[in-house]
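Removed from the display is one protein chain of the complex; every other protein chain stays in position.
Chains: A and B, in written order; residue numbering restarts at 1 for each.
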Amino acid sequence: MLLLTLLFLPLFSAIVLQFLSGELVKKIALFLSLIPLGLSLYMAFNFNCPCMDGQLAFNQPWIESLGVNFNLLLDGTSLLLVLLTTVLTPLIILSSFKHDYENPSRLYALIAAMQFGLLGVFLAHDCFLFYVFWEIALIPVYFICGIYGGEGKEKVTLKFFIYTILGSLFMLVGILYVYSKSKFGADFSYEAIVASGSALSISEQTFVFVMFFLAFAIKMPIFPLHTWQPDTYTVSPTVGTMLLSGIMLKMGVFGAIKWLKHIAPDAFIAYAPYVVVLSVIGIVYASILAIQQSDAKRLVAYSSIAHVGLIAAGVFVNSNLGSEGAVVQMINHGINVVGMFFILDIIERRTKTREIASLGGIINSAPIFAVFFVIIMLGNIALPLTNGFVGEFMLLKSVYDFNVWLGALAGLSVILGAVYTLRTYQRVMLGDSNALTATFPEVTTSEIIVLLVISFLVILLGVFPQVVLQLI
Amino acid sequence: MANYIFFIPLLPLLGFIINGLLGKKMPKSIVGTIGTLTMVLAFSLVVYTFFTSEGQNYHFLYSFIDTPYLKVPFEFLVDPLSITMMLIITGVGTLIHLYSTAYMHEDEGFYRYFAYLNLFVFFMLLLVLGANYVIMFIGWEGVGLCSYLLIGFWFKNQNYNDAAKKAFIVNRVGDLGFLLGMFLLMDATKSNNLDYKEVFGFFKSNSEIVGTGTITAITLLLFIGATGKSAQIPLYTWLPDAMAGPTPVSALIHAATMVTAGIYMIVRSNVLFMLAPDTLLIIAIIGVATALFAATIGLFQNDIKKVLAYSTVSQLGYMFLALGVGAFSSGLFHVMTHAFFKALLFLGAGSVIHAMHHEQDIRVMGGLSKKLPITHLTFLIGTLAIAGIPGFSGFFSKDAILAFVFQSSPVLWGLGVVGAIMTAFYMFRLYFLTFWGKFRGTHEQEHHLHESPLAMTLPLIILAVLSIGGGFLNLGEVFGGSALLDKYLEPVFVVPTNYHAEVHHLSHSTEWILMAVSVGAILAAIIFAYTQYGSGKNVPVADDKISGIQKVIYNKYYVDELYDAVIVKPLYALSTFGHRILDNTIIDGLVNSFGKVVYVSSDYVRRIQTGNTSFYILLMVIGSVVLLAFNLVIK
Partner (left out) sequence: MDSVIKLIPLNNYIYLSFAIFAIGVLGVLTRRNAIVVFMSIELMLNSVNLLLSAFSAYSGDGAGQVFVFFIMAVAAAEVAVGLAIIVLLFRNTNSVDINVLKRLKW
């Protein structure tokens, strides 16, 4: 029941928030988002305790004629992603406090609905259910970007929506194909789908692999299916960008680890090397492209492609080290990228620009802000004792084990990451102030709370990576 | 009892946290006291360890990474090597902290400075204390970060920030080599950890399982890491630029400690390097090439810190030369003496710059000996030490290296002596131009000239004493000494006996002759420098008047420009090209073209909807007829 409560709390919040109005909405939204956080933390701390027996799974027939069960399962990996979702959602809500969005109750309801979909994706242990949540998660973020986005939002959001839904439909085809070939009768349960998928011949598996892969690869995104991403990240309101980059793209990686790898195991082994090559190309490609971006948000979007490329490579090298590294890095990337986007949001809100070239010298008027920027930046470039390091080390090692040259190539991200991150930091924060940044106000309390939590996580998970590693 | 070891790195960390969080609100005197006090305490603990610790002791703190596929314990190794390095780091570090309390006193970022400096010491101690390569790497990157923060300490100046960024990125190039070296090492040992104990144990007993090629590859990759951190060809270009930071930082990080991390790494991995003679040869060649190359650039520099920077690069070359011929403990000996005299020289330079109100050009100095007597005297001692005048520490360590090198290759020895001659020349050129002759600056500057306060001169005096006496810590047998440092470090090395035995083939008379040759040449260089610059009349000309080869050298052989043209510019161009053409036009164009196809074809298809009823009926009729006909054909 605990799981069910955890899952439906955000939906409940969404409904409640929808009917509220007035100044208090923000605070109520924040409060409501703290409940799932508390619940998931409680579950995390008692994860290995016998008192949790029977609480980590939930199974109830849903559509019996089709063999659909409302089956939820919380294992180590999904626990981490659930925690990521429940930790980041309050931060994302808090980060929007300084914005005056039109009709805020709708926005917060959408965020809560989004959380519902995301939790569902991470918890679903039934293929049908997984697909349902997969699509549910897309709808709120579409509205968040489409309603609250910046210039050109209609076009960009439409492209994002069509692109991702196209991928999802491919996955649906794959699911139905495996389902129709099932020898267990009508059964969508994880075990049945996996058994049926892995019993297929290699050519059938190839088909299934491609179908699922397209959905996951578009979501992550893997080069060259990434072009929706920089536009969407740039145009979306910061909350939307944070939801997309911080949590939603993890759906793709999670899907690859939990579903793709097991449904089409032979095809996975056969075709994963190509995916690794694509991912590594993506790492270098996105890192190089990030260097000369003039829009800071776009730059972080490209850096995110590079980071996720490494995570994807770790998944598809198909080694234990790679999978572990991928899970660790998913968490860390979620934290860091939300931090980066929040920092850019603070800058954009105060200076009304994201153009790197027109900024500079912010450190002179906002030294505390600069400290947070440095910490999160260091996490982003995977400096040891920040959270990025352990995951990057494990992932690079796993890619290296897979192929020496690919490992070396992926390692270029170590250098290129430093190039674009430090360049941005230097041009935005350092030097003399200009007219735009001279009166840059120092961060306020609510901003400090968000930055403090993120910085704390960056350092905590960097110094004690076992906190995460022991759960995998 | 053993747990006090953890306080050695934790004390500076504590200083960093206190100063970093609260420093802004505290008076400068307290900030400086905290920063220095943590160092003093750490140094005392190291000294205590030095006297009590025996052999190799492992101190386990906690499991950093603990999975079946990768195990990294946060563990410290206390052995003679790490104790030696710690003594240098905390010892010199304490003096430089003390010096900084006065040097940085006017700076508004005082607390920030001390926080960074303490953090640096923390990471540096991790680097040398770590009991596996990952912990070393943590320190390795951490000191890089602190170096970045301190080079760009005066962040309003974008040139300084560029220098900081360059240092970090060039270091990262080396770090990638280090990282890949670690991966290959794990591969080769088929192990899930990088503990020294395990790795070295493996190679001591099973080196034949791993091919020579693999070992060479591992060591070369590690060496790439070392070239980055220790500023060797081809990754040395960041170090001269790094002089943008405050002068005590240059003394601590970019002369005495951080840049010697590469040497420490190779000495620590001597088990591996001894198995890879090819790598050792490459190290020796790179070392001597760097020593000469940097020395030639140093000949014509006019910035007091730039001269010292190139001399640092050059001296680091000597250390690598020593490692390349297998003289690990001599290399480390030079690390130690170099830490003394180069820290002394930098701090002396800092004292001069302090007195000159942040003027660094030696062309407008001169005659400072009377106004800054203590600085002058200590600087002279440092200069004599680096030049290799007998009796001073630099002489003993350089001589030890050259003796080993001669053993290995007389050609390399010759090149090493040439480097030493150049070193003596440019150092004395610097000395004469700064302290002798008449003052060439403005009247205002002359009016303000003053000796530095005690907090600055005391470290100078202590370092001067060490620069003289440091050599006697490892007095070779040829001088009737007993090579204390060599003996102390002996347990660290895998095959010390071989190499020491070989050197004993060198008879004492040969050693004396070699010494006489090099000392004679150095003295000649000093005399030449005196004739050129001793009078103070022959001042180097302004930048735009030099020409020919001198101009090329003055501009550092245009290596920076070369890197800029070959690597930086193409990378930027590639980035722009990739963004505009590849991403926006080709890949995204392809995606958008799917949309366009649908869009355009719908534009054609919709024209069928004419709105004309009879046309619809016609289509219906045609459709029915076709259906019927089709039905007939099928039948």
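Here, a residue touches a chain if its C-beta (ideal position, glycine included) is under 8 Å from a C-beta of that chain, and two chains touch if they have at least 3 such contacts.
Keep in mind that this is a model prediction, so the values were computed, not measured.
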Note: the excluded chain touches shown chains B
From the list B:25, B:358, B:545 or B:607, which touches the chain that is not on show?
-> B:607
Against the hidden chain, chain B presents residues 606-607, 609-614, 617-618, 621
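Here is the rule we use: only the chains that are shown with their structure count from here on.
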Roughly how far is chain A from chain B, going centre to centre by Cα mean, in whole Å?
-> 37
Within the complex, chain A is touched by chain B residues 62-70, 134, 137-138, 141-142, 145, 148, 152, 155-158, 161-162, 165, 168-169, 172-173, 175-176, 179-180, 183-184, 186-187, 571-572, 574-576, 578-579, 582-583, 587-588, 591-592, 595
Mind pulling up the chain A residues that touch chain B in the complex?
-> 159, 162-163, 224, 226-228, 285, 288-293, 319-321, 324, 361, 363-364, 378, 383-385, 389-390, 393-394, 396-397, 400-401, 404, 407-408, 411-412, 414-415, 418-419, 422-423, 426, 429-432, 464-466, 469-470, 472
